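Here the structure is laid out as structure tokens; the discussion comes afterwards.
Note that this complex is displayed minus one protein chain, with the remaining chains in position.
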Amino acid sequence: MTSVPAGALGHAEKHAGGIELGKFIRTYVFSLDHKIIGLQFLFSTLLWFLVGGLLALGIRWQLAWPWSDMPVIGRMLFSGEGGQIAPEFYTTLFTMHATVMIFFVIIPILAGAFGNYLIPLMIGADDMAFPTLNMLSYWFMWPAFFCIGSSFFMPGNGAGSGWTSYPPLSVVQDAAPSSGLSQTMWLLGVTFVGVSSMMGSVNYMTTIIQMRAPGMTMFRLPLTIWAMFITAILQAFALPVLTAAGFMQVTDRLINTGFFLPEGLVVNNSAAASGGGQPLLWQHLFWFYSHPAVYIMILPAMGMVSDIMACFARKPIFGYKPMVYSISGIAGLGFIVWGHHMFVSGMQPLLGMAFMVSTMMIALPSAVKVFNWLGTIWGGRLTFNTPMLFALSFVSMFVIGGLSGIFMAATPVDIFIHDTYYIVAHFHYVLFGGTAMAVFGAIYFWFPKMFGRMMNDSLGKVHFFLTFVFLNGTFYLMHVLGAVGFPRRLADPYDYKIFEHLQPVNQFITVCAIGMVASQAIFAFNFFHSMFFGERAGRNPWKANSLEWMAPSPPGHGNFDFQPIIYRGPYEYGSPEVATDYYPQTQPPPPGVKSKSPGGH
Amino acid sequence: MRAESIRSRLSFWTGRDALAAGLLLAFAAGCGAPEAEFRGNLVYVKRKEIEGQTEFTKPQSADMANILAAYFGTPDDPHLPKVPGLELGPLVDLDRVKMSAGKVASDKTGQPHGLYREHCVHCHGVTGDGLGPTAAFLNPYPRDYRMGRFKFKSTVKGQRPTHEDLRKILHDGVAGTAMPSFKVLDNDEVESLVHYVKYLSLRGEVERRLADEVVELSEGERLVLDVSEKDKNPESFNGKIARLNEIVTEVVQPWLEADGLAVPIEERTAGWEDPEAKAKSIARGRELFYGSIANCVKCHGDSALGDGQINDYDDWTKELDPAKPDTLSQYLALGALEPRNIRPRNLRLGIYRGGRRPIDLYWRIANGIDGTPMPAVPMKTPENEKGLTPDDIWNIVDYVRSLPYESLSKQDRQQPQITRERL
Amino acid sequence: MGRFWSLLFLSVPILGTLAFVLAIAGVGPFRDHWLPENVNDYGGVIDQLFMFILYLTGVIFIGTGVALFWFMWKYDAAKNAQPPVYMHGSHALEIVWSVLPAATLLFIAIYQMNAWADQKMRRPVAEAGPDGIEGTEDDVLQAPIVEVTGRQFEWRIRYAGEDNVIGTPDDVHQVNDLHLPVNEDVVIQIKSMDVLHSFFLPHVRVKQDVVPGMKQFVWFHGNKAGVYDIVCAELCGWGHYKMRGKMTLESREKFDAWLAGQYAEQERSGFQPKTGADEND
Partner (left out) sequence: MPTGWATLSGVFKVVGDRPSAAPLTIDKDQAVCAPGGRPVLSQEFVIGPDGGLANVLVFVSQKLPDEEPWTHSESRSGKSDEVLFDQKECVFLTRLLALQYTQPIRIKNSDPVGHNTSLKPKKNPAYDQTIPSNAAGLYQPKAEEDQPFPVACAIHPWMKAYMITRRNSYFAVTKPDGSFEIPNLPAGVELEFRVWQERTNFLQEVTVNGASEKWAKGRFKRTLTAGETTSLEVQIPSSLFQ
């Protein structure tokens, strides 16, 4: 019996009646329960996280020891060449690494996993507004998994025109070995992801607006929820553009609509079937989504980090409203900065200036948030447990990622560092140093709620330490590479005289990367072990304020075994009104005390 | 200074293989570290089998492989055939070959190795069979060296290329194809690659000749006798060996001669460059282009767009009998690439695969292009009144070189495109 | 443990700064691990801006890093008894740390514009137009000396030749081997034949994607003879890494001589095989 996850237990009790297949499927497979769907997202994304990591190792191996026999995959696919990979396979490696990490890991794990799991719990709803839509949003990931997964087994061993899929390379089928069927599958896959996220975001918006518990005013929402809310809005408005653009590219490829192909194009000695289009159009459409997407990939992380920090600093979040405003500010500005991906793309340089200004401005709200986090831990009582460490590392890493962004925003400087490892360092600090670390923190933080058991804190700290060290070992020196002008996406950069001496640094980076991937084994073990054998957690192991901790761990169907009524914001730690150093949102104020907590109408 | 040398000097992590081994354990116990190997010329063998209505026996095929290994070694450890009375000296030099052979690496002295696998193998394949991982998608397909035939050279059709011809192709690349220029490599790296290409060609040719030989054998007969026979009947044993050596010699001989066979070209009579002389020459060239002696128009088409003869194949493809679907399917099953028609060059693009120098075009016209349907023009001789003089050829050259600048050829006429000029 | 973790976080700004200092100083394993030498008169400004932003962000990086460390060190629950400060933020502070960065960022943005315009919009002028004033609409812009066309996977190069017009029979054709005169403004016309490429000259701080169907120009003023790399910086297919070219900056005389030599070779119309020469080298 102990081998059944506590989560499942707590859940199965709800519909007692033995192990009956139909019921099992309804409960755990095609479940309408936001928690199960959240967990489904969590498990799928963690699995893809592993795939993406291994793909990254492939990239690193080639960069450290070009054309040497690549372990496992090289030897499986290129035994005739003695395990030495073909250059087009390298393009596949980085394309698929990015695709998997962005579309199958970061976006779904934030919105899909945590969004699903936390939103109803944190706003005091018994489920999402549209449970069926919610289920569909998960099951629409599977066609995506299938399409992109299967593209590995098609000519070219997977799409290879970068996750940005710039035409003409991605549109002209003769332009690259991987621009054939595998590229089409890739595009379809991305479209499915789009559909899935679209369903999710509609659901989140409705739920947050409509289903808050009595007393849960907008300004009593935890920052996590605010972030999820804004993210949902971003997705709802940006995604259709990508989906449409992706579809245009599919039609360009399949029925020669020629949106993105200039007239009279001849690639690889075969004339393109259509023309009259403009390659830059794709870049505009793509980045119009993908820049907001960058914030889709970071905002929820910021929210969750804020909650974790406040909780373990035992202190109200510093500047709650400024936080909310800056999240919204980021979202707003996020729509008018896409051009900074295109400074040297051939876009009219005048536009470059405009985009430079807007881009510089978007750095502002991020700065504000960082200062607020510092303000939050200032004067607190910090407990350094695993979630807190990850949350703190988020701040530290995000600062690096944020600051290096300013270089790219400066157009003249961008001329030199565009498409170099400087940018690779930049977005990995934001996405791995930032989001991924926050996600780890969030998993350690909400695991007790999800499975009713605690994760092992000592193992967690070891995991944190190794990840933190290797992460910096891997990504920090990429700034230095970028400063030399070391370009991305080169299968063998050392032929260039100017880069040939950079190989040792790359070897160092590769070794760190291998270490980083390896140390995730600790996490995997901790995760699954604790799921079954971790010490049982009560409703509120962290003595936190927000609503989800009032529900049983794990919460049953319908979440709350009482009707939550909210009296205050989620960050009332150390409030003088009560003796305890925390003050749950649902706890009525002691008789005679006039609550002065913020967010009170 | 070479990338390789730097790599070896600053190599940060030397325990690479240890790491690889570790990772292997971590992921898959199943797959070991494979050696790069020469692939047998299965397609040609199959062709021979079909022609001779026979089948190579296991020992016969094994003999072929062993003989090749004995003469030429392996990709990682190449050697050159040692045949009494055969001096390879200037043709292929083992040290230079070794520099290109093997894995991509460099030894302590910074001497690079595996240049071929670093720069060429993706397209031309370990064996030089033009069947590298990337080959199938390239257009045109990469060259298969194993016939020992190359298109763009200074010697007459059917003869081997000179060392200089091959070096020029590596140096300039083949415009309009995926063959890049290796100008940026050090000179001795290019040299080494030329030698390695010759090495692969010789090996490939010998392999083909062995197949020809096997077909003629009767049931159970073999290319070599068992060592035990050496004493029992030495003459037949040595006879077989002698025959093999003879084959190798026959393959090498034309290569040795080639360097002397580059077709000399007399300097043009002075003053050909001044405008009206040139104009005249171009006009004359035009006549010849359409005339029945040079007969260029037949294949290159009435407007020189290369649309005169569009359903022919080059010799590499003809070996697959593209017209015979049943045998073709067998060849494709053995890894041959889907046949593609060879198109006569579109002379209006101003892209000259064999080089744009007048002498390059002169050679193309006077010598024909090996392995393709492009024939040589007949030269005027006492017994052949209806031939061309060198001047006639120069006229054709002038005309051909003027074609890209005719209004008909202008890009914007052919492919209108929105070109935007910047402030 | 709190102490340990604080120090771990402190190591980020310390090691981070150290790495950059070493790289800038170019010492030890970091020799030549910084901006490659700039040989373009117009390129220096890019380096200055880069360094300017680096120092600015460096200050914030260290500042926040140290602050984070200090708070972790000081407010570690294990070491620090007094109760947490119960506060929800400070309007004054929020204003300060919104306005200050805003001002700085805006300043950076404006400060860049001129440099950007020089790089991408103000193509060198051959001579002032009828109105005799440079920098006005009617200026005669300097004509490109050479056209570089990206193609899978090589840079096809075409010099205007005698008549200074690209696309005439006297053009000089090259591949991957770009020679240019030093100590003068050169304008290069760049195009693509098939897919996107990016014409990247690290040593002169020039980078511009080439887009099929679009003609663009880049320009610089080389000030040091030498051989430099041409890099492709936009994914262009399986052979992206192969698009390696070499740019040779040399004196006008040398350049003209070289160009003439190339033209002569290109027009070569006679061949006598080396007699008895060992073709081997």
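Going by the order they are written in, the chains are A, B and C; count residues from 1 in each one.
Basically, a residue touches a chain if its C-beta (ideal position, glycine included) is under 8 Å from a C-beta of that chain, and two chains touch if they have at least 3 such contacts.
Computed from a prediction, not measured in an experiment: that's the story for all the values here.
Novice: Could you tell me which shown chains are touched by the chain that is not displayed?
Specialist: The chain that is not shown touches these displayed chains: B.
Novice: Please identify which residue in B:Lys157, B:Arg222 or B:Arg356 touches the non-displayed chain.
Specialist: Checking the options B:Lys157, B:Arg222 or B:Arg356, the one contacting the hidden chain is B:Lys157.
Novice: For the full complex, which residue in B:Thr57, B:Thr249, B:Gln309 or B:Gln330 touches the chain that was left out?
Specialist: Reading the full complex, the residue touching the unseen chain is B:Gln309.
Novice: Please identify which residue in B:Leu86, B:Ile293, B:Leu332 or B:Leu349 touches the non-displayed chain.
Specialist: B:Ile293
Novice: Which residue numbers on subunit B touch the omitted chain?
Specialist: Against the left-out chain, subunit B lists 51-54, 157-159, 212, 215-216, 218-219, 292-295, 298-299, 309, 311-312, 315, 368, 373-378, 383-387.
One rule holds in what follows: only the chains that are shown with their structure count from here on.
Novice: Any chance you could check whether A-C or A-B wins on number of contacting C-beta pairs?
Specialist: If we tally the contacting C-beta pairs, A-C comes out ahead.
Novice: Calculate how many whole Å lie between the centre of subunit B and the centre of subunit C, each centre taken as the average of the chain's C-alpha atoms.
Specialist: One centre to the other, that is 39 Å.
Novice: At what distance in angstrom does the C-alpha mean of subunit B lie from that of subunit A?
Specialist: That pair's centroid distance is 50 Å.
Novice: Which subunit B residues touch at least two other chains?
Specialist: 122, 134, 178, 184, 417-418
Novice: Please set out, as single numbers or ranges, the residues of subunit C touching at least two other chains.
Specialist: 121, 152, 213-214, 216, 238-239, 242, 244
Novice: Looking at the complex, which residues from subunit B come into contact with subunit A?
Specialist: These residues of subunit B touch subunit A: 1-3, 6-7, 10-13, 16, 19-20, 23-24, 26-28, 31-37, 39, 75, 103-105, 114, 117-118, 121-122, 125-126, 132-134, 136-140, 176-178, 184, 411, 414-418.
Novice: Touching residues of subunit C toward subunit A in the complex: what are they?
Specialist: For subunit C paired with subunit A, touching residues are 1-2, 5, 8-9, 12, 15-16, 19-20, 23, 29-36, 45-46, 49-50, 53-54, 56-57, 60-61, 64-65, 67-68, 71-72, 75-78, 80, 83-90, 93-94, 97-98, 101-102, 105-106, 108-109, 112-113, 115-117, 119-121, 152, 193-196, 198, 200, 202-203, 205-214, 216, 227-229, 231-242, 244.
Novice: For the complex, give me every residue of subunit A touching subunit C.
Specialist: Interface residues on the subunit A side: 86-88, 91, 160-162, 166, 168-169, 172, 175-178, 262-268, 278-280, 313-322, 344-346, 349-350, 352-353, 356-357, 360-361, 363-364, 367-368, 370-372, 374-375, 377-384, 389, 392-393, 395-396, 399-400, 403-404, 406-407, 409-413, 415-420, 461, 465, 468, 472, 476-477, 479-481, 483-485, 487-493, 495-499, 501-502, 504-505, 571, 573-576, 581, 598.
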